[in-house]
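Heads up, one of the protein chains got dropped from this complex, but the rest are sitting where they should.
The chains carry the letters A, B and C, assigned in the order they are written, with residues numbered from 1 in each.
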Amino acid sequence: MSPVSLPLFDALLLFSIVGLAWASLATTDERRSVILFIAFGLVLAVAWGRLLAPDVALAEAAIGAGLSGALLLGAVHRQPRPLSPGSTNDSRNQGATGMGVVLRWVVTLLCTALAGTLAWALLHAFSSVPHDMLPRAISGNLAASGVSNPVTAVLLNFRAYDTLLELAVLLTAVLGIFALGQANPGYQPAGPVFDSLVRWLVPVLILTSGYLLWVGAHAPGGAFQAGAILAAAGVVLRLAGRTRIGLPEGFMLRIVMAAGVGLFLLVGLTLLLLGRPFLGYPPAWAGSLILLIETAAMLSIAATLLLAFLGGRPESPAHAARTESANTTASNSGNEEQTRC
Amino acid sequence: MLTAQWMYGLAGCVIMALGLRGALLHASLLQRIVAINVMGAGVFMLLVAVAYRGPVLPPDPLPHALVLTGIVVAVSATALALALARRLHAEQEDD
Amino acid sequence: MTELFLLSALGLMLSLFLGLLRVLLGPGIGDRMLATQLIGTAGVGILLLLSVLLDQSALIDVALLLALLAAVAAAAFTGQQKTQHD
Partner (left out) sequence: MINILSSILILSGVFFYLAGSIGLLRLPDLYSRLHALTKADNLGLGLLIAGVALHSQDLLMMLKLLLIWLAVLAASATSAHLIARQARRQETGS
């Protein structure tokens, strides 16, 4: 590797990333801010690839390019006027009053100090020899973990507790969203151009998610990336104005939402009964157990992320179809779509 | 000490501070949510930079696992925050 | 060959950087969206080159995801939402 040009590449990349982060927060136009944030996510995925973190890059690409952009853009469009707490004439926004200016400077100064302290700690840590105990322990036990991708081994075997609790966090977030109200009203049926893209893109996304789940055992990929891509397929359907986006209804939906946590707990408790530690898989079974848990986790992650995109309790498609048929002309093509698929 | 490691590490610090400042100073709820996401991205960059061991040695997988779960949690927290903001907006409109 | 890949990655980075200027300058929101599209395509190219340079075949998968989801942002940006009560 040439010693000169790679730092140049890094410098350009980092300049773009920091510039986009700054620009997306410097404007007070919400739509501009969100678009800049989407561009920020795209460049970030390249940076993860550059730092040899392909697992992270896959997740960033799936979520940054697919979900969070659509989520934030949807929120901007729903607001006829800016989402601001209290009155629209907010002194913090204007920054004209004396107090406001002082406050801005104090906050800026404190944030700079924080960045400086962090940077100092970081440089201190980097100048000493890295403690490689943990990485060595991971690579030493990789053979017994049931998978050969070290990130998957950490997530589903060595630190399986964390992943179990993380799935619980996702579930809690969706329950919180459900408690806040009904789902967003959704989108008008898309034109023929986007519709023909959707027709082949959705199956390819579903295939890709299966592929990522499968390769996760021995290469970058796994339940999180696969779940995010599966959710993105639902987001695409939603954006095209379909009312059926692949989510099950009623009781089945609850099962799918809880499948990840449920199966994880079931496996853990069964192992306890058999006299092994909680989630301490027998090495011979580890590979299959991990694939089983990951499949359930993928479905749960996809369902929770898609429900998070809907932003509330989904209405039943029957009800949605009723309101839609009452909705006359604009949705005619949409109804045709539903009967066809 | 690797050049790339400190370049990305320092950038992570800067991005985190930018995000924190935005989260504290923006009036718009939506922009605060974006700012918190930027802050998270800064922390992720810090972690991935710490995991980096140069172009030849494999990186430390533990921070990668942390960041991976962090990204998924961040997007669901963002969705929850947006739902809260929407509800708040609806309540204000009723007044 | 490595030199060539590095040089090309730098070239694409420059292209991404120019796209970034258009994202920052605007003026219209459509211009920014279009430039974001270019940033995505340049990102796909850079990831392909990096996958060869750093010998990480998984980066091809990352490029694939970016490519598959490239239209999502534009669709979310232009999609017409239904209103709450009609």
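Following the convention adopted for this analysis, contacts are C-beta pairs under 8 Å (C-beta built on N, C-alpha and C of every residue); 3 or more make two chains touch, one makes a residue touch a chain.
All of these numbers come straight from a predicted model, not from anything done at the bench.
Chemist: Would you list the chains present here that the left-out chain is in contact with?
Modeler: Visible chains that the missing one touches: A, C.
Chemist: Given that one chain is not shown, which residue among A:Ala11, A:Leu197 or A:Leu265 touches it?
Modeler: Only one of A:Ala11, A:Leu197 or A:Leu265 touches the chain omitted from view, namely A:Leu197.
Chemist: When the complex is taken as a whole, what residues of chain C touch the one chain not shown?
Modeler: Per the touch rule, chain C residues meeting the hidden chain are 1, 4-5, 8, 11-12, 14-16, 18-19, 21-22, 28, 30-31, 33-35, 37-38, 41-42, 44-45, 48-49, 52, 57, 60-61, 63-64, 67-68, 70-71, 73-75, 77-78.
Chemist: Please output the residues of chain A touching the missing chain, sorted low to high.
Modeler: Here the touching residues of chain A are 191, 193-194, 197, 200-201, 204.
One rule holds in what follows: only the chains that are shown with their structure count from here on.
Chemist: If you average the Cα atoms of chain A and of chain C to get two centres, how far apart are those centres in Å?
Modeler: The separation of the two C-alpha centroids amounts to 18 Å.
Chemist: Mind pulling the residue numbers of chain B that touch at least two other chains?
Modeler: 55
Chemist: Residues of chain A touching 2+ other chains?
Modeler: Chain A, residues with two or more chain partners: 1, 6, 48, 52, 55, 78, 184.
Chemist: Considering the complex alone, what residue numbers of chain A touch chain C?
Modeler: It is residues 1-2, 5-6, 8-9, 12-13, 15-16, 19-20, 23, 31-32, 35-36, 38-39, 42-43, 45-46, 48-50, 52, 54-55, 57-58, 61-62, 65-66, 69-70, 73-74, 77-78, 184-188, 190, 194, 197, 201, 204-205, 208, 212, 215, 219-221, 225, 229, 232, 235-236, 239-241, 327 of chain A that touch chain C.
Chemist: Which chain C residues qualify as touching chain A in the complex?
Modeler: 2-3, 6-7, 9-10, 13-14, 16-17, 20, 23-24, 26, 29, 32-33, 35-36, 39-40, 43, 46-47, 50-51, 53-54, 56-59, 61-62, 64-66, 68-73, 75-77, 79-84, 86
Chemist: Could you pull out which chain B residues touch chain A in their complex?
Modeler: 1-11, 13-22, 24-31, 33-35, 37-38, 41-42, 44-46, 48-53, 55, 58-62, 64-65, 67-69, 71-73, 75-80, 82-90
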